[in-house]
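In this view, the complex is presented without one of its protein chains, the others remaining in place.
The block that comes next holds chain A.
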Amino acid sequence: MADFDERPAKKRRFFDSVSPDTTTSALASTSAEQPQATGAEQGVSVINDGFDLATLSAVIGEELTELDIQKLKSLSGSNLERAINIYLDGSWRVQRSEITTNNSNEQPQKSILAHKEDESSRSDTAKTEARPAPEPRSNTPGVPPERYMGAFGATGWATRSGYSLLKHGDKVGIERARPQAPTKQKGRGFNSKKHDIVVRFTNPRGEEVGRLENETAYWVSTLIDQNLCRFSGTCVYVPERIRSSDTIYLQIRCYFRRSAFEENDLLRVQENDRPNLFESKESTGEKALRLRQVALVRLFEDINLHPTTAPKISDTAKRQSILKAAEVSDQKEKNKSTQPSRAVEDPVSTPPSDENEDGQELEQDQLDTLYKKAQSFDFNTPEAEPAETFVMELRKYQKQALHWMLGKEADKRSDDREESMHPLWEQYEWPTTDADDQPLPHYNQDQFYVNPYSGELSLAFPVQEQNCLGGILADEMGLGKTIEMLSLMHSHRIDADLLLESGKTNKLTRLHKATSTVESAPRTTLVVAPMSLLSQWQSEAEKASKPGTMNTLVYYGSDKSANLQGLCSGANTADAPDLIITSYGVVLSEFNQMMAIGGNRGTHGGLFSVEYFRVILDEAHFIKNRQSKTAKACYEISAVHRWALTGTPIVNRLEDLFSLVKFLRVEPWSNFSFWKTFITMPFESKDFIRALDVVQTVLEPLVLRRTKDMKTPEGEALVPLPTRTIEIDRVQLSQAEKDVYDHIFLRTKRTLNQNVEAGTLLKSYATIFAQILRLRQSCCHPVLTRNNDIVRDEEIVGAAADLATGLGDDMDLNDLISRFTDNTEQDANKFGAHVLKQIQEEADVECPICSDEPMVDQAVTSCWHSACKQCLLDFIEHQKEKGIVPRCFNCREPINVRDIFQVIRHDADPDDADKPSISLRRLNCDASAKVTALLAHLKRIRQKDPLCKSVVFSQFTSFLDLIEPALARDRIKFLRFDGSMAQKQRAVVLEEFRAQPKSCVLLLSLRAGGVGLNLTCAKQVFMMDPWWSFAVEAQAIDRVHRMGQESEVGVVRFIVEGSIEEKMLKIQDRKKFLASSLGMMSDEEKKLQRIEDIKELLS
């Protein structure tokens, strides 16, 4: 250990390479005149141990100066400010000069004596510090290097025995213990358990006498480590003969160092002005900060210093909360590290599955209450008319939203806001007398300011910054948030004349964070939305604007070649886009790119190089996790006005809201420590009412939320949506399908039973679940359950056979006839031609089997004899049962089911007169009962309403693959939209669907199309298969049944009778929200619950 106490002057930089030689030469640097030596050594050692620099500098502040300037520069790299700070501090110079001269041989232990210097030596230091150097901050000129703060009593215990080590009235040095042996902690900077807090005190001779009690040492150590304070003590009482662990009473004076008021890296990390390097649960920076906070609060408490400005919360209560908040997170950390495996049972720590998010989940009823409070919407609030360039009709409540948003964006800076102090800060007065009532030297600074939530100290008056000029528009889905936002874009834009001026004010307010290379884009609104909604934003913007009044740019994929900085700058107002639409993915990737080039916004030329007039996050719950990179990237977008759109501002945690607030930069709530103190902590300690009350006060001015089921005072619905009727079509499987279904059902059931008996249900959960999936697929189409390769092989064989016989799945009658007439040598062909002509002429022929006239679903054999489809199939079945080869009822040619063709008479299509109106289709092409049912529905609708557009949802894209050809065969126009499509393609599809003048079917995968899209041009929805929770289906249905829908909406859900699908319906009914309620459980519980469901499904 002794090695580390030594101060090897020559080898300072190689501190960790302990050599025998260091022991002897060690004492060189020991000197009372080296106040910062200890910390510095610590710093060096830590660096050499490979600890993260940012952490280190955060912890020990500018004491990095111990490194020579070369190293310092290379280390601080782009961070010149820090380098200057380090340089300025000056202590390294002192040390250097003295290192060579002072060679007094003292005990190794003394080497770390740091603070036993008296006032005079202190002023020496001050002199050396006063030498000219670049001033780092504007708030520290003319400030003494340290200033008396107050004094407090403390107890310590002796660490050694002896006579006259210390006597009453002696000056006592207070110093940190020697740095801990570099135990090579990996990764994180420090860990609360190992973090040493030992504070020693020494007698005037510099010998260690004892240590401060832990309770005091805990925060004193932090203040010393973080270079905020210097302490010096006086012995108040000490026994004559000291024995080890005797109690010694001290009075300790505290001096704030000047460096405490200088900007600290630590704080910048916290402020997220630069990216947070740490992804841990509580980042290292946050932790250091917490220590600092606690230390400051304790200090003020002990020296009995109170703020002179009255904060809104009573002082003591506030302090208590801060301490408690810190304690809780300390506790949490301990729980985590000591019993990680039992974390689930621990109510304080979060379940493992949610490791990346913190905060407890809200119960549903709590969430309801919260929303209810936030929804108290006054129907008599004033309305605002949108600007003329906005061409859409706004509903009353939308005009009210516009009014509210205009109010939020209005610049209220002209008020006396300059006078008001930042809500997070407290003002303190410097004491004028010291502990002994002696007057202190007077400086022209009477106050200082403390931010107890960030631990920041300042000498300058902390002005309340421009408050958030935006908010959260949380109208429920379907109320037209997009439209409301677009009306705002039109109604509040800055005139070209005012651009210059507004640009100035913007810069003033944001200068501290945005590097000067960020260009202001005074016309431009940036919309960040999930990828699938980009095109919708674009088309809505076009629809809502008079031509030429909304210059829109979709910034995505290959389209982002533009240099936004040049494009949007104030100088380029004529061409600058009014609206840039981009995706979260682009924001994230550009953020990463920007960070890769050192965080220089300007040179990147992308999204971050511009300060927008307004930024809008659509579906803002996307960033609900404040630790996610996307969230961090979004925080970094610069804009004057910041808006978040989401139907669910809180998904399931109060912290979800924090992320939005952080994005909006709402002071004081965007400070996580503040948030934690007043919201998370009370909530986690079950003080729900208080927490929710606070949340409500946060929400109220920020959030506008209306729901679809809100009623005006007159009892009218907010949005009178046309009615929606949901019909369940119970489909019967054909025998062939049923065979497949039963086979899979039995197999699944067998697997289940086997596993139940063996008790391996949980393990084989995935297998069973996969089989259930198969079962559900077999309800849709038996082919879905089969191996693709085999199916393909069969198709190839079938195609080859067709080639030989000249048959096909779908044959054009005209072609066939010409084929026969060209080839007239054979009688059979003549006959075939005759029959086919008969069919073509639509001659009503009686069915030879049932005598129906005309035939029901006329079908033709491969020998061209026709009968009703069903008669023919019955006949073949009958023959098969008798064990004879089926033969044609007419010519006795052998026939088989595969080569039965149905005569399809297509509805006349005036557009396509050329198209044949009759074709022969192989019968068992649509071997799926559901597809057949769907076609029947679609045909019926087409006859009833030729313009009606329909939307077909299935969760299986492979099923959509099978529906496609069936639609094609029936000449039903369709489009396809699924997750595999590129963004551009999706936009094209949606636009084409919308623009279709006539009936059309859109095939959507439930996953890709269930969220966000606007499909109000359709009137009919088909749900091909049920999902576990109806909510998901309902969301999909709401794509059509939402704002803007003007007709009644019909919904048909296809359910196979007597199948697993019916049981799924029951489960849906039982708990409306299976999927989301599962979100509240741990993975294990989820599994158990699902297994219960599985048992029921297979019952």
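One rule holds for everything that comes next: contacts are C-beta pairs under 8 Å (C-beta built on N, C-alpha and C of every residue); 3 or more make two chains touch, one makes a residue touch a chain; residues count from 1.
The rule is short, and it goes like this: contacts and distances are computed from a predicted model.
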Listed names "Putative GTPase activating protein", "COMM domain-containing protein 3", "E2 ubiquitin-conjugating enzyme" or "Actin-related protein 4", with the criterion being the UniProt name of the chain not displayed: "E2 ubiquitin-conjugating enzyme"
Contact residue for the chain not shown (choose from A:648, A:890, A:958 or A:983): A:890
From A:214, A:244, A:760 or A:851, residue that would touch the chain that is not displayed: A:851
Contact residue for the chain not shown (choose from A:213, A:301, A:874 or A:1062): A:874
Touch list for chain A against the chain that is not drawn: 848-852, 871, 874-875, 878, 887, 889-890, 892
